[in-house]
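Structure incoming, see below.
Excluded from the complex is one protein chain; the other protein chains are retained at their positions.
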Amino acid sequence: MTATETHVGESKGLSIKVEFSGGLEMLFSDQREHNIKIPAVVEEKPTTVAFLIEYLCKNVMKDTREELFILDGHVRPGILVLINDADWELEGEESYELQDGDNILFVSTLHGG
Amino acid sequence: MTATETHVGESKGLSIKVEFSGGLEMLFSDQREHNIKIPAVVEEKPTTVAFLIEYLCKNVMKDTREELFILDGHVRPGILVLINDADWELEGEESYELQDGDNILFVSTLHGG
Amino acid sequence: DTPWKWPLSADEYERYARQLIIPQVGVPGQLRLKKASVLVVGAGGLGCPAAAYLAGAGVGTIGLADDDVVEVSNLHRQIAHSTDKVGMHKVDSAIQFLRSLNPTIAFRAHRGRITSETAGAIISDYDLVLDCTDHPTSRYLISDACVVHGKPLVFASALQTHGQLMVMNYPPLPQGDPHGGPCYRCIFPKPSPPETVTSCGEGGILGPVVGVMGVLQALEAIKILASGNLGREGFKREDLGPAQMLLFSGHVAAPFRSVRMAGRRKACFACGEASGLTRESLGSGSVDYIQFCGVVPAVEIL
Partner (left out) sequence: DTPWKWPLSADEYERYARQLIIPQVGVPGQLRLKKASVLVVGAGGLGCPAAAYLAGAGVGTIGLADDDVVEVSNLHRQIAHSTDKVGMHKVDSAIQFLRSLNPTIAFRAHRGRITSETAGAIISDYDLVLDCTDHPTSRYLISDACVVHGKPLVFASALQTHGQLMVMNYPPLPQGDPHGGPCYRCIFPKPSPPETVTSCGEGGILGPVVGVMGVLQALEAIKILASGNLGREGFKREDLGPAQMLLFSGHVAAPFRSVRMAGRRKACFACGEASGLTRESLGSGSVDYIQFCGVVPAVEIL
């Protein structure tokens, strides 16, 4: 599976590896890995995970059922967000400031057995 | 399990994470992970995996049965050596020049089923 | 006649010989397994392999809870059942299989769905619980019952080619104690919207994917029980290193990934400092799990 390259502007960009698992890849062109290039600074503040999520919704998501990913402006319940393989709760959740090379994994909870 | 710290000299040292698995940990005080500090340059040449192996034998191995790790001056048949999770064949085997922060994993082949 | 003076019987020394010589088990670990009781909730794709390896290892008492009967569409993954048992209660079918594997241990059948009213009486009888069910309502209920009754929980789930596994509420310290392990609600404080919940029946499942997760549940249970850490004075969640969840994706080159999770959530509804959940409130049905998890609006079902 090849990864998409997405560019926004040029100067001082961050290269972020975004992954979807547990079925969420379905909402993103059935593609598990996406290499995302986003600016390091947005409105004079360091770029946060909150911005990345908005960006993914607007620019990467192909499925129209946005509510399967975002609910009331936040990642919907039942999706785990992992920043460099750690629960984002350990990293400040939405306010985490992205670093170049970060890996952000979105995993949908499974219920089957 | 806490990791041991081993020092050699001071200036320009490399920090190498050495791991043993598949039963080899038995030869190294039953300890899976070792943080090894070795010089970056030995006899005016960059430090290689060959030097690390010799160093492990002399300084870290507690078991007297050296032949379970080294045979005829080389890692014995049946031990896989992985440099940053890649077979050392892909990296130049014994002549690979160590970089600070490298992870070197020694795994004994298993035969059971 | 010299009286038998060893801690295990001759048959047990023979049957468990290959695990007795492992340092992580040994005779003390085997004796702990023998004294232990494990409840497996769900005798399906996770529960079948999990119970098989628990029985093989000599867990003294294994309870199985399920309200389903065997169907032919189960058999590609539910390896403790068989074609001639189609229509039989899954719990009875599985126990028949498990008993033929190891007739020296005890089995208990709980035929019927676990509810708020029955969960306490069932779970309080066991040392450890495996959540092998297939719906969020039962997953929240089982976790809550494990919290108020002080039982560690080995959670796993699977769908299509994916699986997830986590040891929860271990050690099972009292509510509000930050040294206890996080519970299911600490990880998933709000349930997934019902329209995003897909069962194996709807979404499909590869047999070995759910099989791997079930076998790993048995391994985690055996490790906990054999270690002797359960009930050891002063044993803390942190002694085990960071809490981990194991993620599996069967069609990816590096299929397994261990991710680091936070500990107990101070504000957790179940295990948190101000939790009002008690054995009594749980048993009286004060939590409506069906409403909490929600139902798909009728229009979506059409």
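Order of writing sets the chain letters: A, B and C. Residues in each chain are counted from 1.
Convention: contacts are C-beta pairs under 8 Å (C-beta built on N, C-alpha and C of every residue); 3 or more make two chains touch, one makes a residue touch a chain.
Values in this document were obtained by computation on a predicted structure and should not be read as measured data.
Shown chains touched by the missing chain in the whole complex: B, C.
Set against the missing chain, the residues C:161, C:229 or C:281 yield one that touches it, C:161.
Considering the complete assembly, chain C touches the hidden chain via residues 11, 14-22, 24-25, 49, 52-53, 56-58, 72-73, 75-77, 79, 81-84, 100-103, 160-161, 200-201, 203-209, 211-212, 215-216, 218-219, 222-223, 240-242, 244, 246, 250-251, 253-256, 258.
Residues 21-23, 32, 67-68, 71, 76-78, 80, 82, 85-87, 89-90, 105, 107-113 are the ones on chain B that touch the missing chain.
Heads up, the rule we're going with is that only the chains that are shown with their structure count from here on.
Centroids built from CA atoms put chain C at 39 Å from chain B. Inter-chain spacing, taken between the CA centroids of chain A and chain B, is 38 Å.
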